[in-house]
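Only a part of the assembly is drawn; its chains keep their places, and the rest are absent.
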Amino acid sequence: MDITGIRKDFPELEQKVHNHKLIYFDNAATSLKPFPVIEAIEEYYSKYNSNVHRAGHKISSLATIAYENARKKVAKFINAESNDEIIFTRGTTESINFLTDILQDSILNNGDEVVLTVMEHHSNIVPWVELRNTLGIDLKIIDINDKGELDIDDFGKWFSEKTKVLSITHSSNVLGTINPLKKIIKEAKKRGVVTIVDGAQGIVHSKVDVQDIDCDFYCFSGHKIYGAMGIGVLYGKRALLEVLPPYQQGGGMIEKVSFDNVVYSSVPYKFEAGTPNVGGAIALRTAIDYIESTGLEQIIEYEKELLDYATQKLLDIEHLTIYGTAVNKDPIISFGIAGIHHYDLSTLLDGFGIAMRSGHHCAQPLMNRLEIDGTSRISFSFYNTFEEIDYFTDKIKIVKKMLI
Amino acid sequence: MSIKDIELNLIEDFELFDDWMDKYNYIIGMGKELDGIEEDEKIQDNLVSGCTSQVWLVPQLIDDRLYFKADSDALIPKGIAAMLVKLYSGNPPQEILDHKPEFIKKIGLEQHLSPNRANGLASMINKMKSYAEYYSKIK
């Protein structure tokens, strides 16, 4: 891959931070955006910005076509069976809240069990805890081993007769662990369990094929895969979407309204109430175009090299522990240095222009499980380089001296 | 005339016009000329779904040929329906089924229609074809 060329596509890499060149290692939080994405947004708002659907005029038609093309693009990118299986949301968090809302009273009832894992992000925990409190479901939490992998030897421990839903992350935003989705979902399906995948991280570093994975729902955010904020996706199998009730209610999702009765539109429109984020959808489509033209396979391979290189270099640092050593790992490294608080570490590294993240990474239950307060986390994208990693480990050594 | 010939005629007619207002005038003219249907035929079953305005379509099989009547509360859809009636009405169901309409593209209608209208047009064609399929089977 032509990294030098690729880096030129990301204007934010030109930024200076405290007089240093920005080293952006906070990709798991949000990605930087390439020029084409920024330009697509600019072009939309300068040329054919308009409200979509019902209007008959020309620019509204252009906006509608662009919006629906974005839907098609996403469908193809994750190999959905039909475009109608793609619902635009604000992001992963909304997609999961969407599901906990519409599954209750239809799929999920009092006394049913939902399976989660201990490595979930708060966005795939708190909605379920809330549902437990209001609906009276039970939560079953799957543990990890020392490497940060789920135990998949005995699915008898995962599922019971009461299990109705499995909601699991594609990969951990803290440990990097990529979960063996196909295997797990096959077992869930055998038992008639509805399966939800939190793909916030997974979509960024894997080739996702929802038909191959065979999950019922797959959720992700645009802003983490080089798209804009305020747009996300909920993929759902058509058969389920057809029978599930809508989430939010309003303009654009109805056929007929009176104060006595409402007739909803067909899938996916009945799930998209109000003016959609057309600009966001267009940005997401452009981001996918960018990924495809760069080559997803090459991206994955290169990011894996960055991961391996950084892991080796970090392991050379004394008193440093890496949390998450799964064989199958996204380019995300969480670590801690004995005697040093993670906040001090990242604050000082910020002084050298390094953007990383310290804390619980919205995964407090995982922190409890690991018996730590938090970690320092670096996460890579394909615009990162080996030189950046060298710079980073050099600076860690300096900072370590300051703090011990 | 075969369906193909009627279609060629339609395309030729449209080639006479330079601008879209003339084309719309032609479509509207066809809409005005179309006989329409009786009030009691304007029922849910005859409604073409997916149109921005109401469009009705009534089939009738006479001597192994399928005839269509159509109507709409708006003139442009009615004109478009009229073109489809002109194209297909009075033909054997199988021939209607076999025909792949090209005039929509050729006359540039696609670029002019909003996605909703384009959906509506596709629905009209689909509904005609599904009637044709139905009658070709019960024959």
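Chains: A and B, in written order; residue numbering restarts at 1 for each.
Here is the rule we use: contacts are C-beta pairs under 8 Å (C-beta built on N, C-alpha and C of every residue); 3 or more make two chains touch, one makes a residue touch a chain.
These numbers come from a predicted model, not from an experiment.
Novice: List, for each labelled chain kind, its number of copies in the complete complex.
Specialist: Each shown chain stands for its kind; the full complex totals A x2, B x2.
The working rule: only the chains that are shown with their structure count from here on.
Novice: Using mean CA coordinates as chain centres, what's the chain A-chain B distance in Å?
Specialist: Measuring from centre to centre gives 47 Å for this pair.
Novice: Going by the contact rule set out above, which residues of chain A touch chain B in the complex?
Specialist: Touch residues, chain A against chain B: 53-58, 60-61, 64-65, 68.
Novice: So in the complex, which bits of chain B are touching chain A?
Specialist: 52, 113-117
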